[in-house]
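Yeah, one chain of the complex is gone here, protein chain that is, but the others are all in their spots.
This part shows chain A:
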């Protein structure tokens, strides 16, 4: 496991997500209103929806396709019996987004 820089936080506005590809991993990165970042696998475990297109708050991302919500903390689905989404540690360093993969 190591931290990898994937892009610049200026590529996002608060509440938005964006997909990055790191080492063959498809990772959705979200910028929270408090300025921190979160990362999950880009593919919704339900039916493969694009999670980066989902809406978020400080706790969850809501998939745009069928509105299942997944917790950033644990990856667990908070609204139904869907498999958890794999999550990644994410942090900002000098405005660069770092993901641990």
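Note that in this section a contact is a pair of C-beta atoms (placed from the backbone, for glycine too) under 8 Å apart; a residue touches a chain by one contact, two chains touch by 3 or more; residues count from 1.
Note that in this section contacts and distances are computed from a predicted model.
Enquirer: For the chain not present in this complex, what protein name does its UniProt entry give, out of "(2Fe-2S)-binding protein", "Molybdopterin dehydrogenase", "MFS family permease" or "assimilatory sulfite reductase (ferredoxin)"?
Expert: "assimilatory sulfite reductase (ferredoxin)"
Enquirer: Please identify which residue in A:6, A:37 or A:52 touches the non-displayed chain.
Expert: With A:6, A:37 or A:52 as choices, the missing chain is touched by A:52.
Enquirer: Can you list where chain A touches the absent chain?
Expert: 10-19, 21, 26, 28, 33, 42-43, 45, 47-62, 64-65, 67, 69, 78-81, 83
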